[in-house]
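What follows is a single structure, written as structure tokens, with notes after it.
Here the complex is missing one protein chain, while the rest keep their positions.
Chain naming follows the written order as A, B and C, and within any one chain the residues start at number 1.
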Amino acid sequence: MPDAEEAQRTRVGLDRDYVRDVFRAMLKARLLENKLSSLYKAGKIVGGVYLGKGQEAVSASLGASLVKGRDIFAPLIRDQAGRTAFGEPLIDCTRTYLGSVLGPMKGRDGNIHRGRPQEGMPAMISHLGAAVSVVGGMLMARRMKGEIAGTVGATCVGDGATSTGAFHEGVNMIAVEQLPMVIVVSNNQFAYSTPTERQFACEDLLDRARGYGLGGHAVDGTDVLACAEVVGKAVRMARDGAGPQMVVANLLRLSGHGEHDDASYVPGELRGSHLGRDCLENGIAQLIADGFSTAKEIEDWKAAFTDEVQAAVAQAQQEPTPDPWHEDWRACSSEPATGEDSP
Amino acid sequence: MPDAEEAQRTRVGLDRDYVRDVFRAMLKARLLENKLSSLYKAGKIVGGVYLGKGQEAVSASLGASLVKGRDIFAPLIRDQAGRTAFGEPLIDCTRTYLGSVLGPMKGRDGNIHRGRPQEGMPAMISHLGAAVSVVGGMLMARRMKGEIAGTVGATCVGDGATSTGAFHEGVNMIAVEQLPMVIVVSNNQFAYSTPTERQFACEDLLDRARGYGLGGHAVDGTDVLACAEVVGKAVRMARDGAGPQMVVANLLRLSGHGEHDDASYVPGELRGSHLGRDCLENGIAQLIADGFSTAKEIEDWKAAFTDEVQAAVAQAQQEPTPDPWHEDWRACSSEPATGEDSP
Amino acid sequence: MSVTYVDAILQAQEKLLRDDPRVFLYGQDISKFGGAFKATKGLADEFPGRVLDSPISEDAMIGMAVGAAIEGMRPIVEMQFADFSSIAFNQIVNQAATHFYRTGVPVPITVRLPSGGTPGSGPFHSQSMEAIYSHYPGLVVVTPATVSDAYSMLLDAVALDDPVVYCEHKFLYRWLKAPRINGDGLPIGKARITRPGKHATVVAYSAMVHEAVRAADRLKEEGGWEIEVVDLRTVKPLDIDTVLASVARTGRLLALGEAFPWGGVTAEVVARVCADGFHLLDAPPRRLNSRDTPVPYHPKLWAAHRPTPESICIALRELLSF
Partner (left out) sequence: MSVTYVDAILQAQEKLLRDDPRVFLYGQDISKFGGAFKATKGLADEFPGRVLDSPISEDAMIGMAVGAAIEGMRPIVEMQFADFSSIAFNQIVNQAATHFYRTGVPVPITVRLPSGGTPGSGPFHSQSMEAIYSHYPGLVVVTPATVSDAYSMLLDAVALDDPVVYCEHKFLYRWLKAPRINGDGLPIGKARITRPGKHATVVAYSAMVHEAVRAADRLKEEGGWEIEVVDLRTVKPLDIDTVLASVARTGRLLALGEAFPWGGVTAEVVARVCADGFHLLDAPPRRLNSRDTPVPYHPKLWAAHRPTPESICIALRELLSF
């Protein structure tokens, strides 16, 4: 498990395209989420809005380390950056938030729950921790079909989700099965309003990795280069047969729990601390300083992504919303269960 | 966490009465369980029989370290010795196994599930891991009532139960609340037929303690003096305010999962290993060698306990079994829920 | 000044904490933050050490409450949403519900379930789980539909020695207001005639009581029909006597609920009425539930998934024209 200093030393070895991909996904996600936040405040969003502000670095590093079409990625509520990096089209997002029936969930489920399970991106249920075993099962299937080689499965959880029985059972199961899986724990210091001291009593959540028999990796979630490196390494290890890996990223949630929440319970001191650094702002400086990009190029990206976001919003807004008369109201795909008529 | 050698060195400090209590409970439990096994084979037992053979040392050490009337003890399926040491009368046991309506569960629930919650001994449900949070809640109540000082709560689980979500949620909760609780994990190498390598992937279950922020203690479950010492110490630490403690005892289940099971899946090699030592046989030698007792005294105990067991069996066998016509068939204690007539 | 449904829940908890040292509250984000729905707002400050934030561990939350109840406390557990009580299902139905029967020791816990659908909440923040818990012996399940019931039934729930699942409807939280809390003293286990009538009986509970009243108003205007609305208030045990007395007056029964259509309260009501009051019925008893799919997220789908005054009127017209 590389400590901060070692990470610093080896950072020069980071792949340029990978870092740029990570950063671009962060930037695009932030711009998209800023837009979603405005739309929410304007009353244009159907349902709740949960943002990943401050968590983009670790999320995008994961998404960018995975290969769509081969790997499995089960994002959670703060993973817009990971989704974007993994290759989810923006339109899937805007359609879902804006209630277009053309979205992946057709209006039946919403927003943060969207997924395309058959493209390697399971659609989360709300119950925290529940995705761990699902990704495990997808990997088990790949293994039984002889298609596991080179595949990685990954999912993200927050500090709070580590308290769920589902998380525990799932992580233990993937450890027993030695599946090529990466669990990213974003310790953003709060679960909704609940601070970590009411959530767990261990010194470091990373201590859990050992208790499960997982490889463990700590990372500073406010440092995009560190995230790119550590998450990238964890994914590589899982891919190369080192068994399941756990990454614990320390950072601060820079938004409310949802956009309805002003997060006034977060102490100003914490906001002003190292944990409260914005990984995106920080990342811009890092990328420029380390020669991964230039201020000009980043401005250009920003402009282009702003347009992309705007276009995705505009398109979704023009699309039809679901129509109960055309909805087929079937919870089962097969006949037997539709023999029953609902009132 | 004392390693084996250190334990050896400090052993001289063990309280004589405490060790003799531990041992007597082990012996009595073994004699009782041997009897239950015979009765089971003779078809005299109502329901299943699950025995603690080979696990008496750690269980009795826990029971003998607790104070009935003040502490809380939630035994699991292999804790006859702990129950006996804690002070559960034999007749509670024989009544339940033999179907007497005078038993603590009145025939409504059976055998290993018996308890007297208001005397500090919760009645387990089958679902593994579920008792951890219940004991936690009992301690929370004591704390809120201002009656926590000097109190300890304890429960036991097997290696398999550590895989349950309930165990995880419960242990984490007691850690967050910093309750004076001791969790004893008896790693008897199997959960029913399932060996530990299909149950967890960590090197040592004790690594879990750190992941939860608990004090951790390893002990050789085949060594009664080590158990008396380590378990006694864990209980003392919890009592003295050191927060929740976890003890992991390594040993082998010397019976089948239940008396219906011949445990033929346990490899002979394992049976013949150090883990397969009988803590009772071993304990007799240890007690004599270290001057805690004599062969003669132990023989006397054996004779006395055999009579006690016989008497408890005989009494229970003469007692009435439950009568459905006198059963009041009420699941609620209060009126509203009995407004409904069941067919 | 008026009192909302969620205010009533808050005020009941405040009174309980003030009057009864055995009461404490446990749940996610309920302490300083006051809960996802602000049903515990200010209580942590007013009652230090008695309003506690829990980890995200619904199973342990209920196990803890059972333990505390064994030791004489009266815990109230707030689930953040009813839907998350699925994680606590085992502790509720196997630990809490069986405890008195097995040991003779009652466990007076109250589990608050923010229940039912609201637009845009989707499949996992909209569920009505009363049927699940009612199935199990040993639980009392209440479903207050009015501001005063929200208040008094919470007091009664905590006073009861048995575990109570208290289903509070999220749609009513801020929408439902009363000038003041003004209970009529009905205990848990008793239904209420919310609106008297003589042509048909609608048996409803929770938010659907209000939809039933709306439908009844329309039918009154439309054709002078007088629809009696019975608010069950408690779904386990069911006050079948009040329901039967109403059906005796009207001869027609519509059982109405927001939950999924298979089984559940409406089936139990119809089956009980048919067993004990078959001769009272002048027409086949009807049921109206949600559709047999998860609760959809989009408001347009949601509105067509649950019964509405329109669909209730359709069902009632058919019932009346039989």
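Basically, contacts are C-beta pairs under 8 Å (C-beta built on N, C-alpha and C of every residue); 3 or more make two chains touch, one makes a residue touch a chain.
These figures come from a predicted structure and were not determined experimentally.
Trainee: Please work out which displayed chains the absent chain touches and list them by label.
Mentor: A, B, C
Trainee: Tell me which residue among B:20, B:108 or B:145 touches the hidden chain in the full complex.
Mentor: Answer from the full complex: B:108 touches the omitted chain.
Trainee: Touching the absent chain in the whole complex: find that residue among C:74, C:210 or C:287.
Mentor: Spelled out, the listed residue whose C-beta touches the missing chain is C:287.
Trainee: For the chain that's not shown, point to the residue among A:85, A:130 or A:237 touching it.
Mentor: Final answer for the missing-chain contact: A:130.
Trainee: Over the whole complex, note the residues of subunit C touching the chain we left out.
Mentor: The list for subunit C reads 83, 86-87, 89-90, 93-94, 97-98, 101-102, 123-124, 131-132, 134-138, 236, 255, 259-260, 262-268, 270-271, 274-276, 278-279, 281, 283-287, 291-294.
Trainee: So which bits of subunit B touch the chain we can't see?
Mentor: With respect to the unshown chain, the touching residues of subunit B are 46-48, 99, 101, 105, 107-111, 113, 125-128, 160-161, 163-166, 191-194, 198-200, 265, 321-324, 327, 329-331, 340, 342-343.
Trainee: By the contact definition given up top, give the residues of subunit A that touch the hidden chain.
Mentor: 104-106, 108-109, 113, 115-118, 122-123, 125-127, 130-142, 144-145, 165-166, 169-170, 172-173, 176, 330-340
In this section, only the chains that are shown with their structure count from here on.
Trainee: With centres defined by CA atoms only, which chain is the most remote from subunit A?
Mentor: B
Trainee: In whole angstrom, how far does the Cα centroid of subunit A sit from the Cα centroid of subunit C?
Mentor: Going by mean C-alpha positions, subunit A sits 36 Å from subunit C.
Trainee: Could you please state the distance in Å, as a whole number, between where the Cα atoms of subunit B are centred and where those of subunit C are centred?
Mentor: 41
Trainee: What is the distance in Å between the mean C-alpha positions of subunit A and subunit B?
Mentor: Using C-alpha averages as centres, the distance is 43 Å.
Trainee: Note the residues in subunit B that touch 2 or more other chains, in rising order.
Mentor: Within subunit B, residues 165-166, 169, 172-173, 176 contact more than one other chain.
Trainee: If I count partner chains per residue in subunit C, which residues reach a count of at least 2?
Mentor: In subunit C, residues 54-55, 57, 59, 87 touch at least two other chains, as defined above.
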